[in-house]
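Before I ask anything, here is the structure I am working with.
In this view, the complex is presented without one of its protein chains, the others remaining in place.
Which chain is which? They are A and B, in the order written, and residues in each are numbered from 1.
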Amino acid sequence: MKGVLATLAPEARVVDISHEVPPQDVLRAGLVWRASVPYFPRGSIHVAVVDPGVGGRRRIAAFEARGSLFLAPDNGLIGYLFPARAIRRAVHVSRREFFLETVSATFHGRDIFAPVAARLARGLPLEALGPALESYEREALPRPRRRRVELGGKRYLEESGCIIYVDRFGNAATNLIPARCFRLRELRLGGRRFTRLGRTYADGKPGEPVLLVGSTGHLEVAVNRGSAATTMGLKLGDGVLALWARK
Amino acid sequence: MKGVLATLAPEARVVDISHEVPPQDVLRAGLVWRASVPYFPRGSIHVAVVDPGVGGRRRIAAFEARGSLFLAPDNGLIGYLFPARAIRRAVHVSRREFFLETVSATFHGRDIFAPVAARLARGLPLEALGPALESYEREALPRPRRRRVELGGKRYLEESGCIIYVDRFGNAATNLIPARCFRLRELRLGGRRFTRLGRTYADGKPGEPVLLVGSTGHLEVAVNRGSAATTMGLKLGDGVLALWARK
Partner (left out) sequence: MKGVLATLAPEARVVDISHEVPPQDVLRAGLVWRASVPYFPRGSIHVAVVDPGVGGRRRIAAFEARGSLFLAPDNGLIGYLFPARAIRRAVHVSRREFFLETVSATFHGRDIFAPVAARLARGLPLEALGPALESYEREALPRPRRRRVELGGKRYLEESGCIIYVDRFGNAATNLIPARCFRLRELRLGGRRFTRLGRTYADGKPGEPVLLVGSTGHLEVAVNRGSAATTMGLKLGDGVLALWARK
């Protein structure tokens, strides 16, 4: 891909976001995109090639949103980044004259994504890539379920969610995002009960799990100078139950 | 190496091809080079430092081929890229005035390859680096053995080869490259028999091995949304036997 970009758009600045997304893990790729895209300048061209369906019938899509362009398989990735209303244009990337001359069945990153990104970098308008997409996949994070509960005469919001991400430090992120108007009463996860929201990893004693709001805005559990995943035996998909009181 | 390049050729654009070649694995490095070099612009300077013999008696070589330059230990790497006739010039990199002032015995990448690449990027002609190399190592991919066989009164070409590469997705590539004028009758590998050539990874049911032509042109076996290496218990060097019928 770098070779194709250097050939077709030698003046473009190429930044690697991550090569550590496990093969075919769309959720993980979506979270990485979510965590990085907002920090790049407007006018960037973001390319994601996480593509369990390569060579199959899945389409390649290009989007315009918030002044930047996005190129990705039509597999729901874009749904992790933006609500539908933020997407100004969506096209089906299908005009073969912008691909490499020979398109392999197995490596569209090199043969389609890279040359198309290079043309966009050189000013080709999005519409030239193919017809408008009328609908596209909008997979997104699993949403927590919510219900109102009464405990000891008081009313609470109960949220049940799950662990959606374990990073290389062993921090485990949930799909729960604290709302401004609620205060945490308790959170149960991996056999433990948290009643306090820490502010930083260093808030816990070494070896002790801390619950906090991670850099993506999600509730996560970490162990100061250790791995929460190992210490608490956590893994992707584990359930979490939170009780919120209205402030 | 990046520091030396930034110091001696600050205007050069540096692209990392791979840091994932296992230590001293010349075959793997050759395949990575084969898969990437053709996609870079003419005039590129390609540097490979996979060097079991560092500090020993192996020489460092520089080559010109197809309008680009190549810098590598004289350990046969170049043989994976080009036939001998494509190589226009070959020199023994030996003029110490183009190296760093102090050359360690263990890190020639930093002390020799990087400064020499930087000088080439700034326009130093290849010949300045040292005398012409009259002969050099030309290790290459292991070649499949071929013989004609007769089965049920029909004639076939039988090829016996091996697995030369297992990538991080668990796809296993062989040293067999389909010729235009032959049609696959069967291929035996890891206790399985394939009679059909798939076109894409998605051609198989999930969990089911598919035989196809990979992005490097070699026959490879993959498992849709899984790892062929794990599912079929494949590893480097495993034998493969193919039977081809003339079209």
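As a working rule, contacts are C-beta pairs under 8 Å (C-beta built on N, C-alpha and C of every residue); 3 or more make two chains touch, one makes a residue touch a chain.
These numbers were taken from a predicted model, which means no experiment stands behind them.
Within the set B:S18, B:S104 or B:T195, the residue that contacts the chain not displayed is B:S104.
Of the candidate positions A:S36, A:S94, A:S160 or A:T231, contact with the unshown chain belongs to A:S36. Summarising the interface, subunit A meets the missing chain with residues 13, 15-17, 36-41, 44, 168-169, 199-203, 212-215, 225. Of the residues in subunit B, those that touch the hidden partner chain are 2-4, 6-7, 10, 23-24, 52-57, 104-107, 110.
Methods note: only the chains that are shown with their structure count from here on.
Between the CA-based centres of subunit A and subunit B the separation comes to 34 Å, rounded to the whole angstrom.
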